[in-house]
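I'd like to ask some things about the structure below.
The other protein chains are all here in position, but one chain of the complex has been omitted.
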Amino acid sequence: MPARDAPPLQLILDRVYARLRDEVDRGKVADYIPELKHVDPQRLGLSIQMVDGQSFHAGDADTPFSIQSVSKVFTLTLALGKVGDALWRRVGREPSGSAFNSIVQLEYEHGIPRNPLINAGAIVVADVILAGHAPREAIGEIVRFVRFLADDDTITIDPEVARSETATGFRNHALANYMRAFGNLHHDVDKVLGVYFHHCALSLSCRQLARAGAFLANRGRLVGGANSVVSEERARRINALMLTCGHYDGSGDFAFRVGLPGKSGVGGGILAIAPGIASIAVWSPGLNANGNSQLGSRALEMIAREADWSIFSG
Amino acid sequence: MPARDAPPLQLILDRVYARLRDEVDRGKVADYIPELKHVDPQRLGLSIQMVDGQSFHAGDADTPFSIQSVSKVFTLTLALGKVGDALWRRVGREPSGSAFNSIVQLEYEHGIPRNPLINAGAIVVADVILAGHAPREAIGEIVRFVRFLADDDTITIDPEVARSETATGFRNHALANYMRAFGNLHHDVDKVLGVYFHHCALSLSCRQLARAGAFLANRGRLVGGANSVVSEERARRINALMLTCGHYDGSGDFAFRVGLPGKSGVGGGILAIAPGIASIAVWSPGLNANGNSQLGSRALEMIAREADWSIFSG
Amino acid sequence: MPARDAPPLQLILDRVYARLRDEVDRGKVADYIPELKHVDPQRLGLSIQMVDGQSFHAGDADTPFSIQSVSKVFTLTLALGKVGDALWRRVGREPSGSAFNSIVQLEYEHGIPRNPLINAGAIVVADVILAGHAPREAIGEIVRFVRFLADDDTITIDPEVARSETATGFRNHALANYMRAFGNLHHDVDKVLGVYFHHCALSLSCRQLARAGAFLANRGRLVGGANSVVSEERARRINALMLTCGHYDGSGDFAFRVGLPGKSGVGGGILAIAPGIASIAVWSPGLNANGNSQLGSRALEMIAREADWSIFSG
Partner (left out) sequence: MPARDAPPLQLILDRVYARLRDEVDRGKVADYIPELKHVDPQRLGLSIQMVDGQSFHAGDADTPFSIQSVSKVFTLTLALGKVGDALWRRVGREPSGSAFNSIVQLEYEHGIPRNPLINAGAIVVADVILAGHAPREAIGEIVRFVRFLADDDTITIDPEVARSETATGFRNHALANYMRAFGNLHHDVDKVLGVYFHHCALSLSCRQLARAGAFLANRGRLVGGANSVVSEERARRINALMLTCGHYDGSGDFAFRVGLPGKSGVGGGILAIAPGIASIAVWSPGLNANGNSQLGSRALEMIAREADWSIFSG
């Protein structure tokens, strides 16, 4: 997948930014988390982190935003490091075929969520990370891990967003209680949700997010360092899960249009991976009908096409 | 995705064949199509068709078998050639999250099947190919197209298998009638199913199947020729659909384990694509719980690992 | 449930007719069966057949109409006479909680329909009545049975309606094929549907329908004769099924408002039973959202209230 005859990446980012910055149809900012609905819908950030260490940016690439479900990629990585393949006894690896917060599947499949990138699955992952510790410790561990990945100790959680979700996240409370009824949560529901809501409230800029996700493009190794975060096989497998499950019930469409593994969040961010080449982070707060960033998806489609990046081509 | 330090491909195939030929746990041969249940469960065929023209084979690579749903990749290609993106008004592009012959989703989504690689979607594709012609003509067109792709005029349909399915395929009759009730079939149900059951009864050997699918590994072009079957973008998109939807409710697991786009059939065949490198066809009649070839899936996992082929790594 | 201090029944029927004849909001005439959509929506017929032999009528009580699913009460009675409680191995006795033609439940419950008064259940009942005979004979037996119940040899099937449904009843074809896939139809799908579509096309006037159903109000015996059609216990049980399942997903509401067992048809007819007192037939072609006669339901609610008939009061 080398970029043959493609324009320089900075030029691509600048072009994409120029074409989308004034777009009128930007989707709808998430309003079910009170703190999120005040975000400026005009924001648009674009960052590319190459595995060779170079990086490219456009627009609001340095403005932190709530990464929400994009954080599930990092907690999944952490949980796999703790329990390995034993995780798959409690969470599936299949696309859900339904909305990100659907509870129907849990009833039919006896409390086992379809995959770790939908809400129910990520709540099980939070339960794994909690592992008998206090929520505060588990949250601290997640923050340290993301700072380590991004090589940036300024990254923090937005406490207002975490509090806002704790108070209004009734569906997630329903999902957690439902899995607890099936014995698939091992800790107190409020503690597990405490961890979950806090890691969803991580604030990163596109620059930081692209950097934090770069190990997935780099066969599991940190960019610019000798450190291996995960094995190459595990990096592949996380990418596979992002491709099949990373955009809820829009995952097939994202694979079809963009052709790269990606994970979206209702804060409007998306992290995408061009294996062996780069990680890409985009942010635009307005969402489409599936709950994925509308302009972010379009930006990634344009970047992938212009750079000639697709995992489905040779 | 270059094969770095990997063993020669013939050696890989020979090893895989040696390790699986005497495996006891081979899954269960499909019995709902009467003609298929007489197939010898000990058969195992392996073929690799490189985009540079070389090919490698092991085991029963020259024995024709009923490719069943693998044929959906070819009819999808043909239908896209006829109506282009208009197809997506009648079929979705999302994983189904349910069994290959589920009818539940059709009710909830008003007769629009989730994707063209599950039965309901492929029946709509057959309706598109029928396009007002007699079933015999549509079937002839499909056979000619597959012969052209495989560069092999000996490929035929097994009339006994087609007849057997026509007489017993009650679920497919149900799916077709159901979509007709929603106006999403335009032709007579029996005619559409005539086309569908016949293309599922195509008989190809692994050698022929790998050759027929090679255009998907070769940016849309025939191997060893100047002919372009589809545009590079369309080839990518078909690969994306195979990855997210090609193994029914085992698609996520196949992506996770094998890391390549693939399409399975209940005859025990699987076609997989290593973009830019090769197409791979495997055949072993016993199926796992999701209706995919049990040894075929394992063979592909071993081949991909030993050759270091994965779309999720750089 | 004696009619204490209630006005005379003829007066009640005349009042109800007068109040509803010019009602503007009459619902929507069924259009999915082409032959039915030509029926005059202004029609309104009302008949009461007392167990003591008296009868009362108002409006279009002598105009025959297509009784459609009301016929399921008669075929159920016939099938129970043939196979008794063995029927319940192939059909359930629970309300469906979904639309009259839903196929979802069949998938979850492996081809066993929820009750004999939804389409899928009545198709199994038709399969039982067919019992190895030619469809023509089974249809003849049903017609003779309804003529016997109504003591009226002029009752016939409307062949145009039967033909119209045969050509367009794709959902019923889907349901039948689906149950056949589970082995819950024993005969050829087209033959079973031939019987089903024909008995749905029975034409009766309100007068005839009230008379035909009177055995259910009379402890299983014909009105005005010594003949027992079914045992008292079986009559009770058919009434119980009509109450819990007779109005599809509006059964609870009908029980709540009217308080009598009843069975509706998409032709706009409803048969209701006041046990020990009378059977009531009403007809108005416009349907509500659940597919039940809109004015017919209101007429029955008014009749039951004014006559003080309810099975839920002492």
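Letters A, B and C name the chains as they come in the text, with residue numbers starting at 1 for each one.
As a convention for this text, a contact is a pair of C-beta atoms (placed from the backbone, for glycine too) under 8 Å apart; a residue touches a chain by one contact, two chains touch by 3 or more.
No experiment lies behind these values; they were computed from the predicted model shown.
*Asks:* For the chain that was dropped from the view, give me its touching partners among the shown chains.
*Replies:* A, C
*Asks:* Touching the left-out chain: which of A:29, A:189 or A:229?
*Replies:* A:189
*Asks:* Which one touches the absent chain: A:178, A:196, A:256 or A:312?
*Replies:* Checking each option in A:178, A:196, A:256 or A:312, the one touching the absent chain turns out to be A:178.
*Asks:* For the chain that's not shown, point to the residue among C:27, C:194, C:275 or C:296 touching it.
*Replies:* Touching the chain that is not displayed is residue C:275.
*Asks:* Check each of C:69, C:208 or C:239 against the chain that is not shown and name the one that touches it.
*Replies:* C:239
*Asks:* Counting contacts across the full complex, list the positions on subunit C that touch the omitted chain.
*Replies:* Interface with the chain not displayed, on the subunit C side: 1, 51, 92-98, 105, 114-115, 217-219, 232, 235-237, 239-241, 243-245, 249-253, 255-256, 259, 261, 275-277, 310-314.
*Asks:* Contacts of subunit A with the missing chain: which residues?
*Replies:* 102-104, 106-108, 170-171, 173-178, 180-181, 189
Here, only the chains that are shown with their structure count from here on.
*Asks:* If each protein chain is taken as a node and each touching pair as an edge, is the resulting graph a line, ring, star, complete or other?
*Replies:* line
*Asks:* Looking at where subunit A touches subunit B, is over half of the residue numbers used by both copies, so same, or under half, so different?
*Replies:* Copies use mostly the same positions to touch.
*Asks:* Give, as an integer number of Å, the spacing between the C-alpha centres of subunit C and subunit B.
*Replies:* Distance between chain centres, rounded to whole Å: 48 Å.
*Asks:* Between subunit A and subunit B, what is the separation of their C-alpha centroids in Å?
*Replies:* Roughly 32 Å separates the two chain centres.
*Asks:* At least two other chains touched by the same residue of subunit B: list those residues.
*Replies:* none
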